[in-house]
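With one protein chain removed, the remaining protein chains of the complex are shown where they sit.
Chain lettering (A and B) follows the sequence in which the chains are written, and residue indices restart at 1 in each chain.
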Amino acid sequence: MSDERFDLTVSTTCGYCGVGCRLEAHARGGKIASISPALDGPANEGHTCLKGRFAHQFSRSRERLTAPLIREGSGFRLASWEEATNRIVAELTRIKAAHGPDAIAGLASSRATNEDCYAMARLIRAAIGTNNLDNCSRVCHSPTSFALRRSFGLSGATGSFTDFDYADAAILIGANPTEGHPVVGARIKQATLRGLRLVTIDPRRIELADYGVLHLSPRPGTNAAVMLGLTHVVRRDGLIDRAFIDERTEGYEALEELLEAYAPDAVEEITGIPAADLEAAAHIYAEAENACISWGLGVTEHKYGSEVVQLICNLALMTGKVGRVGSALLPLRGQNNVQGSSDMGALPDTYTAYRRVDDEEVAQSFERAWGVPLSRNKGFTIPQMFDAAVDGRLKAMWIFGEDVAQTDPNTAHVVHALESLEFLVCQDIFETETTRYADVILPASAFLEKAGTFTNAERRFQLVAPAIDPPGSAKTDFEILTMMSRALGHDMGWASPAECMDEIAALTPEYAGVSHERIGRRGLQWPVAADGTDSPVLYEREFSLPGGRGRFAALPYKAPGDSADDEFPIILITGRRLQHYNAGTMTRRTNNLELFGEDWLEIHPDDAERLWIKSGDKVSVRSRVGRIETVARVTDRIEPGHVFTAFHFPEVRTNLLIGSSADVNTSCPEYKVVAVDVRPVPEMAARTPALATH
Amino acid sequence: MSKNLVELVRRTHAVRAPTALEVLKAAIDDHGEITDDDRRAASAASGLPEAAVYGVSTFYDDLLVARGERHVRVCTGTACFAATGDAHVDELRDALGLALGQRRADGSLSLGETVCLGFCHSSPAVRDGDVVDAGADVIERVLAGATRAAPEPDWVSALPRPVLTEPGDWSGLERALAEHTPESLLEEVRAATVRGRGGAGFPAGDKWGFARASPGAQKFIVANGDEGDPGSYIDKYLMERNPALVLEGMALAGYAVGADHGFVLCRSEYPLSKPSLEAAVDEARAAGLLGEDIRGSGFSFDITILEGAGSYVVGEETALLACVEGLRGTVSARPPFPAQSGLYGLPTVVNNTETLANIPFVAREGAQAYRDLSPGATPGSKLVCFNERFARPGVYEVRFGTPIRELCDELAGGMRDGHQLRAMQIGGPLAGILPGSLIDTRFDLDDLVAVGCMVGHGGIVAFDERTDMRALARHLLHFGTSESCGKCFPCRIGLRRAYEMFSGPEPVDRTRLEELLEALELGSLCAHGGGMPAPIRSLLTHFADELGLRA
Partner (left out) sequence: MKVTIDGHDVEVEAGATVLEAVRAAGGWVPTLCFDERQAPFGACRVCLVGAAGARGPIPACTTPCRDGLEIDTADERARRVAKAVVELVLSELPVPPAPHTELATVARSLGVEDVRWPGATHRVDHDERHPYLAFQHELCISCGRCVRACDEVQGAFALTATGRGFTANVTAGLDAGFRDSTCVSCGACADTCPTDAITEITLL
């Protein structure tokens, strides 16, 4: 594919979202000239979105960190790598000696490669000696991971995106893929135009609702009741797969008892969904020969998100719609490598492939490989890290590729925690809201500048290759982490990310056959056997639980952590916009900003009228923990009593509003249900309301 | 264009919404032009995305010219050209001081062109609002503001017993419902060998058989009343003088094929056709001959009348279906054929109105009687029409196999006012041109093909000694290039280049012309680009030294 306009073309994998588009990156003069989609990309098949395709200018933004920075007073000064390394080693050694290794914590980047994350895990566990390590899946799909392991055994989608092409029906709940996972959104849309019967479940009327056959609009926080209602109807109307239940599952009886209470009328009371619609949705799913269920953060970022995912699994188990092509459960993982970072064990309680840190056999295999004793104690999760920082148990953090001060809930608490630390290292590509509090900032590499692998939402390992070098004296993250580990006294001994992957494969039976060479252009979906056979479809014959049976979960509906009241009468839902990616660190430094430069608050006409708000007005949004200002836009795609905005712009700091309510099992924050008060901000000439004459 | 657009409008069609084209036509009829608000309204009503609606609004002639309070459209068809050499167009333009497609700044008057008004018997013709006037003095009357509806000659049947000119009385349908099963009716139509009358000559029975055999419960019958061959007004007469016969034919097709709904797409250039068909539908419904459970047979069939919007290519069957769906009238590759995947992706029979008008006779009198109408020739009878150059222009029902000399001299009275017949174009602008020397050729499908011509739709346009053959070539190519839908490359670009070759003062390079004609014939997506070489080849064969060629 030689094209005289470019010096070099490299096949790589996109670093934005969990779809994992394969891209061809064309470089010229050491910069990215253009990116085009790879025709043979398994997830994207020659297509991509405006982020993967165009939003690459950030890689050469003038704001890129190009040299280490060390705090001086209230600002920073340039430093050499040697000085930065020495400072880090000195501080971490001091703190470890004075307070123990558990006074240090690491936060791995879910946007970094598998090799980077594994290197960080090894650094934290072996070089430092603690299990205080987490990644951002905590705040998005940790409930999915928890629930899938509970119900099926493995922490990943049960199939691939192509399952939508083979399905006759699908349920999409708590996700808006035409904005958050555009290539998957496009695939689903095309499938509906070919006849896929799509049921969308979301408080907002998302774009795909216009292409589906039925849209359900539940009150925020009532997803569990919706799922229980659907399963009730499936059972009531005889749509279960009795043979499947008998041969391949356990725990159905307990669920049956629970379902009595969730008849459509009762569910309508709780959720606001008309009973007839609920029944229709259940039939559409259950009567289809093959059907998929897909969900996003609208399911997980809730107090009982991990329970809702288990209830989703119930529906598939009852109808036998799992374990074959066209019938898959597909959680839409957000980050390009959030699946991988967790798979690699960048978690406080597991090594690679979710094997527990207190599992003797596993711990010993790593001790043998790494040559040091390892802790059997579960470490801090991210929320626990912040709490521990505030109360003094945690003294130091290494935050790698995360902007917690913008993306985590309860910003005020996060900032307090960061300020309380004695020592903070930030490894990132730009200065962020979080690096403000750092003591040392290390200039890292973007996805176009590094080698390694990402694992997408299909459990697919895919290769990442550099098209350009990191700018200035920035280094690849792999280099930084291995270098720092060596400086801390633990030499990992790898010459390249490929060698690192070889070690991962050697220590992880589920990834035994994975190597850079074998991954090639098609990727490998784990589990991968030693001979390289991979697993597009999970659970074809048995589930990965003792006894091989999938597990039903009998979990009743419980109210969300926050709810509207007189003081805060409206529910805020937060989400994403097509043109930007999460904190906007990368996309705000591209021309995507021109396409979408300022966000707004979506508000229903009835609420707008009641509150004297019209489109374009500045409004304040106040929750129990914070207040922000933004601009209103009136739309009827949202229900009365709800408002919606995204969190891409630091000037708006949406997450100031999010409190501490979080998933009961995984601590994933409840970003999706926040009670707020909305009112216009009178900054211009006052719009005096007309005197009421009626 | 794309399958997805068809799927999107199908979803809205299912709830009986108007098409985007219908909304746009209503808008320009209402306020003389199309605004972006009109386009948005069309999108919302029809389910067609806004960009696609924009594309529709730039495709059809009727939507392109902003209309003044008085909107005058002058006919630039072949019969009008044969009458005046287009002098009438220049005269009108100059007198009004407007270019074609222009509206006066004060909005009082606009001038457009149209092809063809179906008044070829009295060329030239002009449409003033919705009144069509024609005749040697028509321009005078237009300029004086004294336009009046021009009279049309009665049609005449040369058969011992008229068939197509006889008002339809639905007896064919009644007999078929009483005595035929759908399969046996289909067999009868097959046995009759009803060849399509639109130009392709494809046996209707075969087409119906394919549609019947296609899987699916919902099927459609679509009558092509939008075949706008300049010089032909046969469909106009059928739709306005004998609409019941056409509708009856459609119902019979529906019965045989298993369709319960039909559409007629009639030309917007014939403003009287749609009201005439609608009145006939209303009458038939009132008499229980259309609608649910016709004559207690269990067979239901109803018909919707739609109007085109000014595009010749919409006479091609896949473009026709796109127009019915309210999309741009572009041609689609076949296969799949409409009988498998047609209107809204469902099995559809598309037949010309004249073809359908043949069916009631077959149903009532049987296949043999139908074949006997033209013994020793293509079965059935044929309507032909003559242009103003003849002494007795009009529509005539004739037997296949009749020598063309007999048609021209005995029926149509030969050239008027002592003019000489030099050549005639039979069957439309994409048909070969028959020189006067070959006037003894029999009027039938194979006989005409053998001399590089065709029956086509049956319009006969004579050129007398005043016609400049190079100007004729230019006229035909101008028609060809302006009516090209623009989808396929040979036609879109090739016809333009061919027109340019004949437009300038330069001699025409014959070798290059031949290359171009070959590319058009072999490469075009449909019979528009594919057929355009035929008349040019005839001119090259018979009138080469008048074309200004260079070897």
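What we mean here is this: a contact is a pair of C-beta atoms (placed from the backbone, for glycine too) under 8 Å apart; a residue touches a chain by one contact, two chains touch by 3 or more.
Just so we're clear, the structure is a prediction, and the values are computed from it rather than from any experiment.
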Touching the absent chain when the full complex is considered, from A:67, A:193, A:325 or A:559: A:193
Residue touching the undisplayed chain, where the options are B:398, B:519 or B:539: B:519
Which residue of A:47, A:215 or A:490 touches the chain not shown here: A:47
Where the missing chain touches chain A, by residue: 3-5, 33-34, 36-37, 39, 45-50, 53-54, 178, 182, 186, 189-190, 193, 578-579, 591-592, 594-595
Touch residues of chain B, complete complex, unshown partner: 1-5, 8, 36, 39-40, 49-52, 54-55, 58-59, 311, 328, 330, 332-333, 335, 481-490, 492-497, 500, 512, 515-516, 518-519, 521-525
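Keep in mind that, in the parts below, only the chains that are shown with their structure count from here on.
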Interchain centroid distance [CA atoms averaged], chain A/chain B, Å: 60
